[in-house]
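One structure below.
Omission of a single protein chain aside, the complex is shown with its protein chains in their original locations.
And now, subunit A:
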Amino acid sequence: MTIEIIINLTYVVAAGLFIFGLKLLSHPASARKGNFISAIGMLIAVVATLLDHQIITYQYIFAGMLIGACYGGWKARSVQMTQMPEMVSLFNGFGGAASLLLAWSTVLSIGVEPPGSSHHTLLVTLLITLLIGGITFSGSVVAWGKLSGKLSSKAFIFKGLRELSILHLVGMVIAGIFFISEPLNGLWLYVIIILGLSFGLWATISIGGADMPVVIALLNSYSGIAATAAGLAIGNTILIVTGLLVGASGLILTNIMCKAMNRSLMNVLLSGFSKPIEQGEVIKGEVKILSPQDAFYVLEAAQAVLVIPGYGMAVAQAQHAVRELQTLLEDNGCSVDYAIHAVAGRMPGHMNVLLAEADVPYDQLYEMDDVNPRMENYDVVIVIGANDVVNPAAKEMKGSPIYGMPVIEAYRAKSVFVLKRSINAGFAGVDNPLFFKDNTRMVLGDAKETINSLIKEFSD
């Protein structure tokens, strides 16, 4: 009894440390300390749990922890910053799978208890854990596959997908009812696990690569909710509280991403089911191409430059070259700012981390609403591998699929350089009127090489 009290008191302290850690995450200067405090919370929660006298054998625990710690530590050290979306997806999946396995083993060990009303509550929470855990796991694995290029990042759609999804939901309800009435019958347990895994697969595979920021944030939320449900099932308060902190975090990010695309969550999740929108107008005009040499002459005379990075910067690994160009421009007496759109890249905050890796100070990074009012003051805007987030069609063309999305209004600057591999539509398949504006010049080629040739011009 006394040990139980000690464990639960430790959980209270751990929860307090998690909360305090998250609070420190509200500023870049204190965030690292916050992360450390949160880790201390986790350490004491784990150590206290090991005192639990239900635990008889320790060899499997330590073997599991050792393997997990080694793999996790290796992954954390070796991952490239451009690959963070994949890693977070994979870890979301591990979190979901851990909750699924925990619920599964709990079902096996409670099967002998006598039925009662509290028994039913327990089974319902276990059912929810099994389903959410399964959906999180398979959904995250698909998202990981799409982000790492192991699967095609296009939305995979086929006839009958909608019916298949509805069939899954109906199946979950039916199997759930049978599971609660006959928990000892292993068949229903396995049917539920398979349905959860299968639903996560189809729900994610039908969503395209550009919507991945929303999907990752949502799966992040699910992994927390799965932990909460598992906590309700085994009556563990620290799991409930902590899981909800993660669940809330994922939901807030999901909401921010949806708002930044001017779409509802349902619209994103069901995007695979809608027919592609016909382009309202066909943009006519000529794009004006500029060589890096000529771009250099303009930049040499510029006083204020704004850089708008997108996923293309991550693909080209151009962040270090961008930073070098920034230093050269600043030495030349020019101010350099960065504008980061909320959905630039493949996960929330992706661009910020890449630029931080390249030593760009975080106080030179601005959000869309900070730069739009003073766009006229910029002599040159350099768009690197971004397309939809600077697309004026969102404001000008009613028929456009991205109409209404808040964008960085690059076209209002004195001149715009678009660094692009070739002239064709961006990820969303939307034509970009920005390319045809009078003040826009296209600098074609690999973003990194283009910037490197600009750097060369500066040093000559």
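Operating definition for what follows: a residue touches a chain if its C-beta (ideal position, glycine included) is under 8 Å from a C-beta of that chain, and two chains touch if they have at least 3 such contacts; residues count from 1.
We take it that contacts and distances are computed from a predicted model.
UniProt lists the omitted chain of the complex under the protein name "proton-translocating NAD(P)(+) transhydrogenase" (options: "proton-translocating NAD(P)(+) transhydrogenase", "Periplasmic zinc-binding protein TroA", "Spore coat protein CotJC" or "ABC transporter permease"). For the options A:138, A:204 or A:220, the residue in contact with the chain missing from this view is A:220.
When the omitted chain is restored, the residue from A:87, A:172, A:212 or A:434 that touches it is A:87. Considering the whole complex, the residue from A:9, A:46, A:166 or A:194 that touches the absent chain is A:46.
From the set A:6, A:177, A:194 or A:252, the residue in touch with the chain omitted from the display is A:252, counting the whole complex. Residue-wise, the contact with the chain that is not shown comes from A:228, picked out of A:138, A:204 or A:228. For subunit A, the residues in touch with the chain missing from this view are 18-19, 22-23, 25-29, 31-32, 35-36, 38-39, 42, 45-46, 49-50, 52, 54-58, 60-61, 63-65, 67-69, 71-73, 75-77, 79, 81, 84, 87-88, 91-92, 94-95, 97-99, 101-102, 104-106, 108-109, 118, 121, 216-217, 220, 223-224, 226-228, 230-232, 234-253, 256, 340, 342, 347-350, 352-353, 356-357, 359, 361-365, 367.
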